[in-house]
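All protein chains of the complex are present and in place, except for one that has been dropped.
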Amino acid sequence: MPRVVVDVMLKPEILDPQGQAVANALPRLGVNDVASVRIGRRIEIEFTGEPDLDRAREIADKLLANPVIEDFTVRLVEADETADARS
Amino acid sequence: MTARVGVVTFPGSLDDGDAARAVRIAGAEPVRLWHGDPELHGVDAVVLPGGFSYGDYLRCGAIARFAPVMETLVDAARGGLPVLGICNGFQILCEAHLLPGALTRNQHLHFRNRDQVLRIESAGTAWTNAFQPGQEVLIPVKNGEGCYVADTATLDQLEAEGRVVARYVGGNPNGSQRDIAAITNAAGNVVGIMPHPEHAVEALTGPSLDGLGFFTSVLKHLVGAPA
Partner (left out) sequence: MTTHPDPVRDTPEAYSAPAQPGEPSPAQPVAPATAPAQPAAAIWTDGVDTVPRAGGTPGELQPYTELGLRDDEYDRIRQILGRRPTQSELAMYSIMWSEHCSYKSSKVHLRQFGEKAPHSDRLLAGIGENAGVVQVSDELAVTFKVESHNHPSFVEPYQGAATGVGGIVRDILAMGARPVAVMDPLRFGAADHPDTARVLTGVVAGVGGYGNCLGLPNIGGELVFDPSYQGNPLLNALCLGVLPVDRLQNKAAAGPGNVVVLMGAKTGRDGIGGVSVLASATFDEGSEARRPAVQVGDPFTEKLLIEACLELYDGQLVVGIQDLGGAGLTCALTETAAAAGTGMRVWLERVPLREPSMDPHEILASESQERMLLVVEPDKLDAVLKTCEKWGVLATAIGEVTAPEPDGRPGRLLITWQDHLVVDVPPGSLVDDGPVYARPMREPADLILLQADRAETLPRPADPEALRETVLRMIASPNLADKTWVTEQYDRYVLGNTVLAQPEDGGVIRIDERTGLGVALSVDGNGRYARLDPYHGTKLALAEAYRNVAVTGAKPIAVTNCLNFGSPEDPGVMWQFAEAVRGLADGCLELGIPVTGGNVSFYNQTGAAAIHPTPVVGVLGVLDNVADRVPMGFVPRAGGDHDQLYLLGETNVELSGSEWAWVTHEHLGGIPPQVDLGREKALAELLAEAARVGHLSSAHDLSDGGLAQSLVESCLRRGVGARIAVPEQFAEGSMPFVYLFSESATRALVSVPRGHDKAFAALCAERGVPFELIGVTDPAGGALEVHGQFRIGLDELRAAHTETLPRLFGGSAAVEVPAPAAGVAGAVEGVPLPVAQAEPLDAAEVVSEPIASSGPSPETGAVEPIGSEQPGAVSESDTGVTEPAPDER
C-alpha cells in the first residue's frame, strides 16, 4: 500500500538554530564545503484505504505543520520506497 | 594529596559550576577543562556535566562527542580513568560509545524536573562505592531527553553483568527502559547517570545530601586505585 509522505520544513526566512548548529560542527569533521544545513521532519501516513493526498494536506496543515513558521509538501511514495528511504 | 577532578565545559554546558562545587564539597580539587583543549591536565577523574552542549540541537551529545577534549578523554576512559557523565554528560558518553544505548525524548514529551527516588543497584563502580547495594537515594532529575533505550540483548547483558547502576523508584520520570537511571561500562570506571547528584550536596539547595556519595566514591576509588 502506498503511503503519503509529508515533509515539514521551517520556512526559508525562519531562523533554524538546529541546522545552524550542525553546519557549524561540520568543519570539525573536516567537511568544509557545506554552505548551509536546514533540518525538517518527515512524517509518513498510511491510510486504511486508498491514500488521500487532499486529506493528508489537511492533516498537515492543521496538525503536522505550524503554518506560522513552517511549510510542508505532500507526496505519494510506494511502500517499498519508504523502506528504502529509511534503510 | 588532594584528588583533582576535571569538569569539562562545552559550549552550552550548564551544570558545570555545580559539578565543580560538588567536587569541592566532597573534598577534592575541581579542575576546569575546556572542550577545545585536548589536554586533560593530569586530572584523576573527569565529570561531564549537564546542560545542552551545542544547544543539543541535532541529538543530545551528538556534536559534543567530536570536541577535541573527547578524543583524549575516550582513550583515557578506556585506560581506566574514572568518568562520570551526568544528564547531558550521559548522553555524550552514549554518543561516544563509551556506554551502550541512547537517551531519547521523554516518553511524555515534556521536560521534567522533580525530586526522584533512585535505588542504587550497583555499588561496585568508581562512582557508587560509597553506597550500599539496594540503598534508596533522593536526587533531582531534570531533562527532556532522558529516556534510556537499548536493544533487548544489550539490556539483558547490562542486567546480567550488574552494570545497571541505579533505577528509578516510585515512578519512572521519562519512560526509561527497565527504569534505568544510570549504567556503567564493563570496567566500572565510566558511569552515566540521568539524574543530577551534584544538585543534592547541600541542605539549603538540594532535596537531600545523597548526591555527595557519587563524588566521595570516586575519591575512595582513587585512594584504592594503583597510582
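By written order: A and B. Residues from 1 in each chain.
Keep this in mind: a residue touches a chain if its C-beta (ideal position, glycine included) is under 8 Å from a C-beta of that chain, and two chains touch if they have at least 3 such contacts.
Everything numeric in this text was worked out from a predicted model, so none of it was measured.
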item	value
Residue of B:N113, B:Q135, B:Q177 or B:S208 touching the missing chain in the full complex	B:N113
Hidden partner chain, touching residue among B:C60, B:V83 or B:L98	B:C60
Touching residues (missing chain, whole complex) on chain B	11-12, 14-15, 17-18, 21, 50-52, 54-57, 60, 105, 108-114, 140, 142-145, 196, 198-199, 202, 204-206
Residues belonging to chain A that touch the chain removed from view	8, 10-18, 20-21, 24, 41, 61-64, 66-70
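Basically, only the chains that are shown with their structure count from here on.
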item	value
Interfacial residue positions of chain A with respect to chain B in the complex	17-22, 25, 28-29, 39
Chain B to chain A touching residues, read off their complex	54-55, 57-58, 63, 66-67
